[in-house]
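All protein chains of the complex are present and in place, except for one that has been dropped.
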Amino acid sequence: MHWHEIRDPQSPELDRLAERYRLHPLHIEDCRHRNESAKVEESRGYLFAVLKVISLEKDGSVGESDLDIFLGRDFLITVEEEHCQPARQLLEQVRGAASGLRADQAFYRITDGVVDSYLPVLDHFSEVIDELEDQVLDRPTPETLGRIFETKRALIQLRRVLVNTRDVAGHLQRSESELIHREMWPFLRDIYDHVSRNLDLVEMQRDLLTGSLDIYLSSVANRTNQVMKVLTVLGTIALPALVISGLYGMNLKGLPWTDSPHGAAIVGGLMAATTAILLAVLRLMRWF
Amino acid sequence: MHWHEIRDPQSPELDRLAERYRLHPLHIEDCRHRNESAKVEESRGYLFAVLKVISLEKDGSVGESDLDIFLGRDFLITVEEEHCQPARQLLEQVRGAASGLRADQAFYRITDGVVDSYLPVLDHFSEVIDELEDQVLDRPTPETLGRIFETKRALIQLRRVLVNTRDVAGHLQRSESELIHREMWPFLRDIYDHVSRNLDLVEMQRDLLTGSLDIYLSSVANRTNQVMKVLTVLGTIALPALVISGLYGMNLKGLPWTDSPHGAAIVGGLMAATTAILLAVLRLMRWF
Amino acid sequence: MHWHEIRDPQSPELDRLAERYRLHPLHIEDCRHRNESAKVEESRGYLFAVLKVISLEKDGSVGESDLDIFLGRDFLITVEEEHCQPARQLLEQVRGAASGLRADQAFYRITDGVVDSYLPVLDHFSEVIDELEDQVLDRPTPETLGRIFETKRALIQLRRVLVNTRDVAGHLQRSESELIHREMWPFLRDIYDHVSRNLDLVEMQRDLLTGSLDIYLSSVANRTNQVMKVLTVLGTIALPALVISGLYGMNLKGLPWTDSPHGAAIVGGLMAATTAILLAVLRLMRWF
Amino acid sequence: MHWHEIRDPQSPELDRLAERYRLHPLHIEDCRHRNESAKVEESRGYLFAVLKVISLEKDGSVGESDLDIFLGRDFLITVEEEHCQPARQLLEQVRGAASGLRADQAFYRITDGVVDSYLPVLDHFSEVIDELEDQVLDRPTPETLGRIFETKRALIQLRRVLVNTRDVAGHLQRSESELIHREMWPFLRDIYDHVSRNLDLVEMQRDLLTGSLDIYLSSVANRTNQVMKVLTVLGTIALPALVISGLYGMNLKGLPWTDSPHGAAIVGGLMAATTAILLAVLRLMRWF
Partner (left out) sequence: MHWHEIRDPQSPELDRLAERYRLHPLHIEDCRHRNESAKVEESRGYLFAVLKVISLEKDGSVGESDLDIFLGRDFLITVEEEHCQPARQLLEQVRGAASGLRADQAFYRITDGVVDSYLPVLDHFSEVIDELEDQVLDRPTPETLGRIFETKRALIQLRRVLVNTRDVAGHLQRSESELIHREMWPFLRDIYDHVSRNLDLVEMQRDLLTGSLDIYLSSVANRTNQVMKVLTVLGTIALPALVISGLYGMNLKGLPWTDSPHGAAIVGGLMAATTAILLAVLRLMRWF
């Protein structure tokens, strides 16, 4: 088996290989125009796959890079996007153990490696969501909102990659291409199962995140409600005192107890009593 | 029929059996790496199934443990996760009645037992949701919110297990594998019906829980609205008194009734009248 | 045709019939363990159907009871849940007109009667929803919320029954069982159409109810907004008077007009003017 | 071709025709029991279709009336609901141009006319939604809420009619009934395309309307937020004045500047300064 590693998709080497193996011009174009979706296409004499290697960026977002593979009967061509560390590492690892492997076996190992690279990213988001759930119930802040949003964005992106990769895996599993030996079928099915399970997980995470947002909204509404109650209870306590002291501050004649030496005590008692009655009414209406 | 019970998936016994019955390496790997989804795969000479035994943990969350089964023409291998009480109990029970059973009959009984273990968990959540519904309408608290969220989480998890188990049951029902006698078909169909019904129930519970959350939000909004009304009515009652007593507290000349011996009574009457008019206006606008 | 009516599923009569007509043990078990979903299964020599009779309970909830039917070439076995009035009535009615009918004709009439029993329940909920819609716009109260929730619950339950019944009807319509004469096919199709239409109606009612809840939330938010505005306008009217009268209540020297005999009039005018300016500003900002 | 127009479904004329053309009793029953869904059924020797004519009622709601058609090789029977103006008009129009037409051609023209009658209704709702969108952003009122709700209701109803009509059109397009000449096929496909497009439009309108409701809620929440801010800013401006003037209104000794002739000016300055500081703090926190 010949394994051609192309690290710069713009290199003329790719054109030479295209001519030699009769690769379709549209596939060469796909290699050079990045941001393709994961896909697999069977052509005369070879199979062309675009895989997405996923990595977690330092700012918590998800980085994607394309890895294009041409699988022929006795050749394998891999085309990498520049500067993608995880893809490089994976290829080197497979290459190191590739001596004696058939082309379809090496192809399986690469695909398996790509799919395995999704798991740590998914685990990371499981942890992030656990943390967000706690925050949202305990102390919802605008920062929590921002993080929920970023996570949602990342999950939408991940879901898109996984759906396409599942289609690739499904196609490979069902494919009866003669390029892939029959003994590889259970292994391809295993990849399909892995991707499906990952996709289930992402859907579950999206559900949980949507739940978090609902809880956030309910939680904030609840707190506003309690702030309002405190404000109202405070107002209720203060109002009788304010109104009655206002009355006794008027420069008018005829108010009772103005001449009594215990006037202040009597009126103060009156205030306390009014406040107590109001509080009792609120209590009856089950306010606190 | 030979029934091999493996209680530690790491034991070399499993390797010996794998060699003896020609079990596929990927299936052995599945037994040893836990957290698989429920699934069933037909291989040459045997059928490999991963089942999920569900139990209710003490903190109300849902515990899952894997039970792997290899069904051959005249052998049955069961692989248990360590320390899973319900799975252990189920196997002992089937084993006790297994003498004289064919391998596929024992396999049916185990699967039936696993599916039956879902029902008490589902019943538990039905009760929890009933309780949450009442709480949400009567006295919505942040704790209710937390419980809604935990229940939602458990239902998402349950749904995932049930969907996969339904696929397993569906596969078994449609399978025309010669490992399963024809007379077992109605029984496998019965399992499929049970799981489908359970799944229906979980979907219904999810619907009800989503409804609870909506009601929670509406209920809190409604209470805030009523708190606001009380605050406004209180303010409305107090304002005339505060404003008028403020006026009469000024060190200015020219206010009416300042020299009248009934000044306080007149002004007090004025306050009461203003308050009454304001309340009547609010009444007209259908505020209370 | 022999029609066997079993009114108590626990009776040994059912066991005798099971032996005589070779009924499958799982079907007998289904008759005895209630709370089955509606379903139909074809067995050797007979067809087993579980139907759900629906009735409206006094508290507005939906009551379900099972009616199990075994349809053979020349026999019909009906098994009723104890004390279900509507099922009893329906069977008596069909039985009264059954002389001379073939088994499949009687089976059709029973199924048709069961499906017809859904309509008054659906009509009831249409009326309830109309009423809720009006309430939600005019005067949303927590009671409305409670009723929306109960109705939602009932519709979720109804939907589940209808989906299963539609599957039964669809199976009967497609079935080419020799137990059902060809001339009955248009009638079975008619049942399928009826159930589908009922299901459409329930989906529509669910949509309307979800809409009601959204409207409720919007309506309450809107009312809170208006309460807040009234509170703010009241505060705006009172504040200048409170602040200015506070100033003139201070035991300080140097305030203007304190010695003027028209002091109160001047300062009162000042208050009124400030209030008027504030109201004009709010007016400009389109607040009321 | 014989065209039989029945204007009263209860008339014995329909029974005579049923006997003459061997129409199925269930179809005659469908004609007499109104409120059927649109559907099409092929019977021996004829094709039975129920179509829904849509019209816009004066109060903005959607009126439906049934038009039943029996299409035979050389006859056409149309059954109208009483007093449906648009259906009457359509039939007269087709009849006027029907001389020399085959039965299937007349049938196509009627169906086409019915489908064309949906467009003005859809256009009406497009306009209503445009208007609601503007209102919801500019000046959301409870009336807007009421109209959103009515429109939603009408769209749910329209969608139901269109889904059923699309199924009818799909059935006609796929049907290889010998009652319909092959040259009519592109025309039936055209009807299918029209209905599908209308259905797309209704789905789009539902999406937009759901959006309007979300915007309504957000818009009201936003306005409440701004009302609260104004209230808080007003309170902030007034509080220092109220507190300080309260202090100087006390009948106590030892307050500073009580004897200064510029006391009022000094304390007034103090109030203004405190207010200015509070406003600056709010400004810093980006409140206005």
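Should a chain be cited, it is by its letter among A, B, C and D, assigned in written order, with residues numbered from 1 in that chain.
To be clear about the criterion, contacts are C-beta pairs under 8 Å (C-beta built on N, C-alpha and C of every residue); 3 or more make two chains touch, one makes a residue touch a chain.
Keep in mind the model is a prediction, meaning the values are calculated, not measured.
A.B. asks: Give the labels of the shown chains that the missing chain contacts, considering the complete complex.
C.D. replies: A, D
A.B. asks: Which of these, D:S55, D:S177, D:T236 or D:S260, touches the one chain of the complex that we don't see?
C.D. replies: D:T236
A.B. asks: So one chain is hidden, and I want to know which residue out of A:P9, A:G72, A:G211 or A:G246 touches that hidden chain in the complete assembly.
C.D. replies: In the complete complex, the chain left out is touched by residue A:G246.
A.B. asks: Pick from A:Y46, A:F107 or A:Y216: which residue touches the chain that isn't shown?
C.D. replies: A:Y216
A.B. asks: List the subunit A residues touching the unshown chain?
C.D. replies: Answer for subunit A: residues 24, 26, 37, 39, 41, 43, 139-142, 145-146, 148-149, 152-153, 156-157, 160, 213, 216-217, 220-221, 223-224, 227-228, 230-231, 234-235, 238, 241-242, 245-246, 248-251, 255, 257-265, 267-268 touch the chain left out.
A.B. asks: Need a quick check: the contact residues on subunit D for the chain that isn't drawn.
C.D. replies: Against the left-out chain, subunit D lists 133, 137, 186-187, 189-190, 193, 196-197, 200, 204, 207-208, 211, 214-215, 217-219, 221-222, 224-225, 228-229, 231-232, 235-236, 239, 242-243, 246-247, 249-255, 286-287.
The rule is simple: only the chains that are shown with their structure count from here on.
A.B. asks: Roughly how far is subunit A from subunit D, going centre to centre by Cα mean, in whole Å?
C.D. replies: 35
A.B. asks: Between subunit C and subunit D, tell me the centre distance in angstrom, where each centre is the average of that chain's C-alpha atoms.
C.D. replies: 22
A.B. asks: Which parts of subunit C, given as residue numbers and ranges, touch two or more other chains?
C.D. replies: Within subunit C, the residues that touch at least two other chains are 217, 221, 224, 228, 231, 235, 242, 246, 249-251, 255.
A.B. asks: Chain pairs that touch, all of them, please.
C.D. replies: The list of touching pairs comes to A-B, B-C, C-D.
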